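Every protein chain except one is present and positioned as in the full complex.
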Amino acid sequence: MEEINDTHPSKKKGALGGLTSVFSGIPVLGWLLGALVAVILEHYLGDPLVDRIGLDKIPVLFGAVIILKKPLMIPGAAVFLLLIYVIPIAVVARAGKSFSNRLAGKLMEFPIAVPTLVHLGLLYGAIHIWSDVSAYRVLTLKLMFVAIMLTLSLNVINGYMGEFSCSHPGFMALGAYGASVFTVLLFSSDRLFGDPLLPEALGPFLFPVGLIFGGLIASLGALVIAIPSFRTRGDYLAIISLAFLFIVKSMIENLEFVGGPRGLSGQPNYANLPTVFIWAVLCVWIINNFVRSTLGKALNAVRDDEVAADAMTVNTRRTKMVAFMFAAFWAGVAGGLYAHVLRYVNPGTFGIQKLAEVLAMVYFGGLNSVYGSITGAVSLSLLGEALRPLEIFKWIIIPLLLILVMIFRPTGLIAFREFDVRKVMQPKSNSDDEV
Amino acid sequence: MLLSIQDLRVSYGRIKALHGLDFEIADGEIVCIIGANGAGKSTTLRAISRMVPVEDGTRMTFMGQDLLKLPPEKVVSQLGISHVPEGRRLFGNLTVLENLQLAAFARKDKDAINRDLKRVLTIFPRLEERLIQKAGTLSGGEQQMLAIGRAFISGRRLMLLDEPSMGLAPLLMLSVFDALREINAEGATILLVEQNARLALQFSQRGYVLENGEMVLQGDAKKLLDDPAVKTAYLGG
Amino acid sequence: MKVNTKMITEDEVLVIVGPQSSKQAVPAGDVADNYATPMISPWSTNPDTTKDRPYVFRGCFLDPFQGPVVANFITNEFGYTKAAVLYDVASDYPKGLAEFFKEAWEKIHGEGSVVAYESFTTKDADFSSQLTKINQSGAEVLFTPQYYNEVALIVQQAKELGWTKPIVGSDSWGSAETVALCGEACYGLFFSTHYAAAGATGKTKAFIDRYKEKYDYTPDDVAALTWDSLGIVETAVKKCGKITGKIEKDRKCVRDAMAKIEKYAGITGQMTFTEEGDPIKCAVIVKISDKGEYEFYKSVCP
Partner (left out) sequence: MVFFFQNLINALQWGSFYAMIALGYSMVYSILMLFNFAHGDIFMVGAYIGFGVATGLVALSASGFLALPGWMILVLTILLSMFLTSFVGMIVERVGYRPLRDAPRASAAITGLMIGIMLETGNLILLGARRVSFPPLIESVTYNVGGVFVTNKKIMIVLVSLSFMLALHLFVQKTRYGMAMRAMAFDYVVVPLLGIPINTIARLTFAIGSALAAVAGILFGVAYPVLDPYMGIVFGWKAFVAAILGGRGSIMGATLAGFLMGFIEIFVAMVFPSTLRDLIAYSIILLILVFRPHGFFGEPYSARLRL
């Protein structure tokens, strides 16, 4: 996802210079191959190139940090970006256009799983090699994937079902603590729980069980909101969900066995990049299928007119219940991953600030749209990191950006768009300009 | 001409509601627009009171002034065009008196306001008994009276009435229309939109027939009453 | 947390001096240790900061030491037997210290001699319920190991609720802000800390004078401890000799050199690190004078 995002600037430039046609017929596969070449180049030639053009080290986030921190190095960073990213990606994508189109076409003849796996494999390959350069990139990516899961799952409630739920950090907290207690209790020696109960070697294999366990706890918690939602809608449900968030936070603060307000640490290091990636992909896949299913359509019906939906034999109660529990489950899993990425959680993490963050990602990206949620989560996570050198001014710029988006696109950047895997992967003929 | 409208076009999203209406109203007239449900009658009134945006090319002038240059509240306070919306839309949490006082929000002249208030209460004596009652507790007929009274105070060079007969018993209906005639006689021009075509045409001097966002017929109200096409379509044969 | 990770992985720092308070230092220490980067927190008194973390050090004494220091001081100075504690349950430092104080106090005066053990949560501003309870409990002294902003609120509210007995604090009071925010309500109160600016001599005085010249106010204990921590790091880096450029190797070398430092003569006292990376040093009891200055009252050594 990172790499796809990265190619946008070059595409934009193309559009500005009237170069659209040159890059128009390239399928996603082509861009992925380009990105792969770029990151391999960076891997092998990055360090020598950096020495040659007088940078300290490889620009970690496409030069964002350098631009903001050391303006003198901007030319160097620009040269680096041009040589390692822009030119290779453009050249490979353009030169390999017919090849990648043919390949994409061939792949589409297989069952959908095959091309999907190939694309994901390439994507992961590119991300993996890219992240090899520094641990900071790894951390940024992991948190980004967690953010995608959170945003998507919140979109199910706030976008597809049309309720303003404020409880997401609460679900996340339940998942984070559920999964953490599971792994710490079983596999880690800790001052709260003592020695591990199971051999440590089993840990990575049972980690998914831990995450699902966390997710289920979150689902169970969702009942507290789902049941009142039968009678209450809109603003009062928003308050109920907000109260739920505070209750969860306060409850954890009062549970001494998970560390109380001071938090729980010592989560084993299971959430490596591939694990997080796989979970994120799984989450996107399942949520996308969910919202496109009959149940997903029922959600939209409930949002648009509950009474009418009821009349049209949509079981509104069941729909709401399932939606809340489903969304909470994924928020819980995301929370579990989050806890294992940072390997420390405290209840304070899951407060109003987190809520503002997730809400911002959902509404920035776009309601009712899997695309939108991915865009929102990726762009705000990366922006947050890229603007870090601005320190406190970051918190002026990001909110300002969001306000502008809300004013000019009140439903978010990419709202109400279906996410069709098949379409994304299709080969593109020159005339077909659709992305 | 008091109000003249050319090429009035309105869309809701992708759905076109009005496809370019042209019509005029002279000072002191009573004019009605009749048509089926969804023909665009209410939309026409909303466009005049600037509650819905119109498309480019539409021209609306009121006593020579460009209506499109004014925000909705100025249409009322500066031009004196008042609008009694469909379903009355009274402020149910306010008393009858407050509803009437609120209608004078933009007016400065205290004496004139008081005069108008008294006038409303003489036209609709039943409101006087209910002055300190919450508007939400009124009966349907009383609500319609209050809605008309409210419009009377806020501005009455032109009064736009959306379905004044809706939900009223026949007798009440007549007394409401009598009151309207009285108001008209005092100088107010009236444009009303009605589903009850017979009543509307009997009450008006001129009429327009709206079908699917287009004016299909117009003319003297009495003639329209006898028009065979109107008869079959709107007057129940 | 994230900042720390970024500093270590992206900026490739050799040594980290900081963070100050235990709230940040405990998790930050975890990150530093995971990445084998030496870190010294000047002011974090919570045991967990350095516990089982060979790469993490500190520049100050620990709460298990400070707790009894305060308990003994109150007992010897005032002869009270019933104490109340008010602390922030969501913050590592106050919570840890409150527990150590309670333990020490009950060891001297017996089970139940801490008659009120009240807590609140970070960012609370109103302590009236807790203070009302404390008032009712018959406590003779209130111990509140809080930071300056809460100290100001607690002390003022306690007075307004009719509390006239002493309130004692810990090293977290040592900031100049305490008196600035609290005003006269805090005059005459005691707290335990690392050094006292008023009446200092020698090296310490030289530091204070230089600091005053530069920043125009008296350095608090954080400043003094940070100064000492920097000194320790400097000594260690010098001992290490040449910096090779291989960041992992250099970090290891600096860490080992720090662990071996003996009797470092800092302005806050002499320091030698224990196995855990904690210095052995003395505590100071400070009285807030009627002019709002921090006066040296007595010294308590291990």
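By letter and in written order, the chains are A, B and C; residue numbering begins at 1 in each of them.
Here, contacts are C-beta pairs under 8 Å (C-beta built on N, C-alpha and C of every residue); 3 or more make two chains touch, one makes a residue touch a chain.
In this text, all values refer to a predicted model and were calculated from it rather than measured experimentally.
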- When the whole complex is taken into account, which chains on show are touched by the absent chain? A, B, C
- Message: I'm checking contacts with the chain that's been left out. Which of B:M63, B:L94 or B:L131 qualifies?
- Response: B:L94
- Sole touch to the unshown chain from A:S24, A:S131, A:N158 or A:S265: residue A:N158
- Message: I'm checking contacts with the chain that's been left out. Which of B:A26, B:A106 or B:A169 qualifies?
- Response: B:A106
- Determine which one of C:N76, C:Q136, C:T274 or C:S299 touches the chain that has been left out. C:Q136
- Hidden partner chain, touching residue among C:E12, C:E177 or C:E293: C:E177
- Query: Please identify, in ascending order, the residues of subunit C that touch the omitted chain?
  - Reply: 89, 118-121, 123, 125-126, 128-130, 132-133, 135-136, 148-149, 152-153, 156-157, 159-162, 177, 180-181, 183
- Message: Residue by residue, what part of subunit B touches the chain that was omitted?
- Response: 46, 49, 51-52, 71-74, 76-77, 82-83, 85-86, 89, 91-94, 98, 101-103, 105-107, 150, 154-155
- Hidden partner chain, residues of subunit A it touches: 158, 164, 224, 228, 231-232, 235-236, 238-240, 242-244, 246-247, 249-251, 253-254, 261, 352, 356, 359-360, 363-364, 367, 392-393, 395-396, 398-400, 402-403, 406-407, 410-411
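Assume only the chains that are shown with their structure count from here on.
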- Classify the chain contact graph as line, ring, star, complete or other. other
- Pick the chain whose C-alpha centre of mass, unweighted, sits closest to the average of all protein C-alpha coordinates shown. A
- Separation of subunit B from subunit C, taking each centre as the mean of its C-alpha atoms, in whole Å: 77
- Message: Nearest whole angstrom, what separates the Cα centre of subunit A from the Cα centre of subunit B?
- Response: 54
- Partner subunit A, residues of subunit C touching it in the complex: 1-2, 5-6, 8-10, 26-27, 30, 34-35, 89-92, 95, 121-122
- Considering the complex alone, what residue numbers of subunit A touch subunit C? 60, 65, 134-136, 139, 253, 260-263, 265, 342-344, 347-348, 388
